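Yeah, one chain of the complex is gone here, protein chain that is, but the others are all in their spots.
And now, subunit A:
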Amino acid sequence: MSQTTEPPILQRRKNHLPEDIVLSILTRLPPKSVIRFRCVCKAWDSSITTPKFISTHLNNFAYDNDNGDGYIIHIPWYTRAMDSSKRRVCTVTLDRTFDRISEIDVPFDFPSGSVQIAGSCNGLLCLAYKGKFNIFDNVIYLWNPSIRKFKRLPDSYMERLACYGLRLGFVYDSGNNDYKVVKISSYLPKGLLPFKPMPDEIEVYTLSSDSWRRVGMPLRANVEVFDNNFQIPLVSGALHWISLVLEGEEEHKGEVIMSFDVNSEEFRMLVMPDGSLSTRRSQRSLALFKGKLAFITFGISDQHGYHYSMWVMREYGVLESWNQLFVVPLERSAVCIAFTMHGSLLIRYLNINNQEQKCVLVDTETLHEKDLDIQQPSCVATFMESLALLDGANMVSY
């Protein structure tokens, strides 16, 4: 910096911004800039990598978004065998319009098979690999594309041989400032007829301990592993999934919504919405719709033909507040994939009877459909840029 005739001390005082203001400016920068500016000086390098800076940055940069526009990230489920040497590519789009913003290479290998986005929290993605013969493997990664770091989770120790279904949830436990992965494993019935259904096993991985542990459920139940499209929704600090109660006084309830508080790790049950069980449907999922718990089904009926129906729990925990929002007819068979933060629904029309497969974005208010350029069945999740896990231990940088 060029020196003037003024004594250095005066000049410093004149132009010098207090440290807290400098940090305030830094917390408003995109992650790529923050990482580059670690090279400015030692003080900046050490300040940037503190948990306090990372969480302030989350508030100031990621969440202080005037436009309210978030992002969506999507990745194809499969790589074809011939492409298996190529790494997968994710696409980032605007949440509202699905306009393509960028593409990101996945830095780790999944063998051919399918990949699932188990969750997306504070800019961290949890990706899981589902093996070739539909047998789940223990390959789970936590990945922050914005700072180019990832971590493969250690294997959990639950027996995998008889596991036929698996659901994963990924959450941030703000009470403990910790990230958790929740694994619900379903097992094949044991023994000969009459089959005795096996209850699910629940395991929780916490980043702080870098290990899995088993969590006991207060009753025996089986998670309904319908589909792996919607991430397990986090509402009011709890993960929710549809479960069939196996025994005990609750058995008469049949299907319930199991809720798992991520902080206290306690279970609760919620009742399914009225009318949700009446018709046979080909897809039934819980989802997050504009911050509320929603139940969405796709089915076919005489009255409506192909259609999807949606219920939203307007007031969390209050049974009467389940509100059937709409029944929307569709031209043909489809799968509901995800809600955007804006509240639009992503649907994939299936290629049955030589009709082309295509993805569309449906505005749930106007019912307007927008064709999307997503060629293959894909996982979809909300996304943001952040510095999450910049201070994480045992992360791989690339």
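Here is the rule we go by: a contact is a pair of C-beta atoms (placed from the backbone, for glycine too) under 8 Å apart; a residue touches a chain by one contact, two chains touch by 3 or more; residues count from 1.
Here, contacts and distances are computed from a predicted model.
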{"item": "\"SKP1 component dimerisation domain-containing protein\", \"Small ribosomal subunit protein mS31\", \"MIP18 family protein\" or \"Cytochrome b-245 light chain\" - which is the UniProt name of the missing chain", "value": "\"SKP1 component dimerisation domain-containing protein\""}
{"item": "Which residue of A:22, A:217 or A:327 touches the chain not shown here", "value": "A:22"}
{"item": "Residue among A:35, A:94, A:269 or A:350 touching the omitted chain", "value": "A:35"}
{"item": "Residues from subunit A at the interface with the omitted partner, ascending", "value": "1, 12, 14-18, 21-22, 24-26, 28-30, 32-33, 35-45, 66-67, 148, 397"}
